[in-house]
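Missing here is one protein chain; the remaining ones are kept as they sit in the complex.
Order as written gives the chain letters A and B; numbering starts at 1 within each chain.
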Amino acid sequence: MTRMTYREAMRAALRKALRDDPRVFLMGEDVGRYGGAFAVSLGLLGEFGPERIRDTPLSESAFVGAGIGAALGGMHPIVEIMTINFSMLALDQILNNAAALRHMSGGQLRVPMVVRVATGAGRQLAAQHSHSLEGWYAHIPGIRVLAPATVADAYGMLLAALREPDPVFIFEHATLYPLEGEVEEQAPLPDINRAAIVRAGGDATLITYGGSLGKTLAAGNQLAREGLEAEVIDLRSLRPLDTETVVESVRKTHRAVVVDEAWRTGSFSAEVSAQIMENAFDDLDAPVARVCSAEVPMPYARHLEEAALPKVEEIVVAARELVPRHG
Amino acid sequence: MSTRPLAENLPVTSEHAWFLLREMLRIRRFEEKAAEMYSLGKIHGFLHLYIGEEATGVGSMQTFTPEDSIVTTYREHGHALARGMPARELMAEMFGKVTGCSRGHGGSMHFFDVRRRFFGGYAIVGGGMPIAVGLALADRMQNRPAITACYFGDGAVAEGEFHESLNLAALWKLPIVFLCENNQYAMGTALARHQAQTDISRKAAAYGLDSNAVDGMDVVAAEAAAREAAAFVRSGKGPFLLELRTYRFRAHSMADPDLYRTKEEIAEWRKRDPVVLFENRLREWGILTDEKLAALEAEVEAEIADAVRFAEESPREPVEDLLKDVCGPVPS
Partner (left out) sequence: MAEFVMPQLGADMTAGKLLGWRKKVGEKVSRGDIIADVETDKADIEVEVFVTGVIEQLLVQPGQKVPVGTPMAVIREEGKPVAPVAARPLPSVPVGPAVPPVARAPVIPIRAPAAPSERLRVSPAARKLAEDLGIDPATVTGTGPGGRITMEDVQRAARPAAPVAAPEAELDRQTRMRQAIAAAMARSKREIPHYYLSTTIDMSRALAWLTQENLKRSIEDRLVYGVLLLKAAALALRQVPELNSLWIEGQAVRRSDIHIGVAISLRGGGLVAPALHHTDRQTLGELMNNFRDLVQRARAGSLRSSELSDPTITVTSLGEQGVEAVFGIIYPPQVALVGFGKIVERPWSKGGKIVSRPVITATLSGDHRVTDGHRGGLYLAAVDRLMQEPDKL
């Protein structure tokens, strides 16, 4: 067991992958000489050289497409897109090629490519640098969408993703990079199909993913002080969604709150809510509540950004309102 | 202009000449049959015919080996046939049958054949170019001597992906031949109306790439130019851009009323029908006679008829299999 940051865990996983399999290589903007925009790949260029740690021009479409082509040609590329905001430039390659090639070719082609993308808000980077669009990606059949929220998952999910025959997108919330936690390097690979119950409770189920896990757990602690025991679920995988774990929990608690940093309308929380309704309708004592970002392009000023993002207090209130009043 | 003149009587064995003619004729008749099948409602969706461009596909394809990778566009029937994909599989694919090369999942625009390293078939203009770059990258990184052929049209030259791909391939000196089949029109928009610089081969210079332009209606010239380009790339000097100037005699697709070209222009280009031109050359060289041509036509017709019959009689993929091969473990 080693204690390290989320960033260090991701780096350790990259290192292990590069060492174990010569087909693996990392490609993206500033991953080499700069050391990575978020310092995840710091030092890797020196250890593995420029063939395996490739700096690309600012050509998201070309280098994501090249990742697809390289995967078709027998490599296992890890493509790093600096942030989810820039991934928009590669959506054509992702949607029309990466996700579609296997089925479109009648099963002949495989695209074993991992794409790592930083995401989320909270650092006053304003409207063009603060998106949470994991839900858009989770909409697309043909790819997997993962959101590691813990240090252990930052390590294990990358390694598990590299075993997949299909494209896997790993969304790393930018505020998580300095998070500290334990990594068991010899542990078996995590199951990337499953959600995790990170806090058990019987009164309400709080469901979230990625950067919102911390807030949701904090809300759980606050609710406990009020005598309300919340069960907190870290979804871990958005596509496929582990509906079973979520439904089992709601069957037990009868109340659910989904916490999602995306804008509320058409967000992934709507999908979770619909699935709960479809599968646990008779177990619900109240409608599924959602805590999401305000419908506004993320503003720069700190107080405005905080107001726009989901808050611990909002999660607490949402959960409280689901529970019938006593007396 | 950077067109390099080629010798008029380039040495080509009569066997090879016969082969080239046969390949072009197969494509021509296949495309005509596809048009007929479409108008009868056997083929649906979009159908983009290669009629008039046979020489570019057939000529250039000669230089690529089975280990090389091919990426092309939605106007791909000619490339697929020239690459050796059976006419049956292509016709069945367009009929939407499970015996099609893509099990009926792709249709006319999305042919795939992993054994023949035919990697599609892309409907997004320019969308296949980054993938071709990636295939070349994979060859490089695995020290394979193979190269990648990336076919695209003049329309793609306007897309950002063209520029990004050329730049990236040039930067990393990747083993890729970029082949621009310039048929003068991006759907309904003439080249001069969408390119400030209409000499496509010149654009290579912006990325430090070597390039050439060739008459795409001359199958021998097209082959020679492609061999030269491929040799350059195989020698490790980096990518090459080859512009093949050609023309499509039919509209962009079956739905296109062709309002943006004049009949006179089409007629003018038809005087240089690549199949007819080559037939004439073979007659001049004494290789072709009327009887031989008739026999060849009959053979080709039989092959096409067989393809249609095969497609008609083939079953469709069971609907229960709809969700297979989307994501998940490889079905054994």
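In this section, contacts are C-beta pairs under 8 Å (C-beta built on N, C-alpha and C of every residue); 3 or more make two chains touch, one makes a residue touch a chain.
What you are looking at is a predicted structure, and each value in this text was computed from that prediction instead of being measured.
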Candidates B:L21, B:L209 or B:V308 - the one touching the absent chain: B:V308
Sole residue of A:D21, A:D191, A:E226 or A:E244 that reaches the chain not shown, by the stated touch rule: A:E244
Absent chain, residues of chain B that touch it: 32, 35-42, 44-46, 254-255, 257, 259, 294, 298, 301-302, 305, 308-309, 312, 316, 319-320, 322-323
Absent-chain interface as seen on chain A, which is shown: 241, 243-244, 247-248, 251, 275, 278-279, 281-283
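One rule holds in what follows: only the chains that are shown with their structure count from here on.
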Centre distance in Å when chain A and chain B are each reduced to the mean of their C-alpha atoms: 41
Partner chain B, residues of chain A touching it in the complex: 23, 25, 51, 54, 56-57, 59, 61-75, 77, 92-93, 96-97, 101-110, 141-144, 165-166
Partner chain A, residues of chain B touching it in the complex: 69, 71, 100-106, 110, 112-114, 119-124, 127, 129-139, 141-142, 160-161, 164-165, 167-168, 171-172, 324-331
